[in-house]
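As you look at this complex, bear in mind that one protein chain is not there, while each of the others sits in place.
This part shows chain A:
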Amino acid sequence: MQFMLLFSRQGKLRLQKWYVPLSDKEKKKITRELVQTVLARKPKMCSFLEWRDLKIVYKRYASLYFCCAIEDQDNELITLEIIHRYVELLDKYFGSVCELDIIFNFEKAYFILDEFLLGGEVQETSKKNVLKAIEQADLLQEPWMHSVLRE
């Protein structure tokens, strides 16, 4: 996978994860174009489209669009599965996740994504294992206030 973007129906970016090195300007440009293209699609249309030399797989969950860019040879259906799996993980973690959860806890969303995918490839196919790793990492985190006051 080359990158993954999450954006709302109004085109606001909620999460971006890039697995290829690109400059900031390019990233912005790509994001802008892609958001426009995907938002212009009608609901009944299929989830795949071709853009530049990449394939884009997107899916809409409530008010969020999950959009992944894969290479030509990659399997689109498996990418849809990846998107779905990620949503399931978020759901399990936050408990019935909604867009606000992702907005306010965006760093946690990133952490979950980082446990699931690494370098664009699936790291762990078992949902249980991913969630377990995240929970354990969370235990290591201390609440903010304590650390602030202690220093």
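Everything that follows uses one rule, which is that a contact is a pair of C-beta atoms (placed from the backbone, for glycine too) under 8 Å apart; a residue touches a chain by one contact, two chains touch by 3 or more; residues count from 1.
Here is the rule we use: contacts and distances are computed from a predicted model.
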Of "Guanine nucleotide-binding protein subunit beta-5b-like", "AP-3 complex subunit delta-1", "Cytochrome c oxidase subunit 5B, mitochondrial" or "PCI domain-containing protein 2 homolog", the UniProt protein name belonging to the chain not shown is "AP-3 complex subunit delta-1"
Filtering A:61, A:94 or A:110 for touch with the omitted chain leaves A:110
Residue list for chain A contacting the dropped chain reads 13-16, 18-19, 21-24, 28, 42, 44-49, 73, 75-78, 80-81, 103-104, 106-107, 110-111, 114-115, 118-119, 121-126, 129, 133, 136-137, 140-142, 144, 147-149, 151
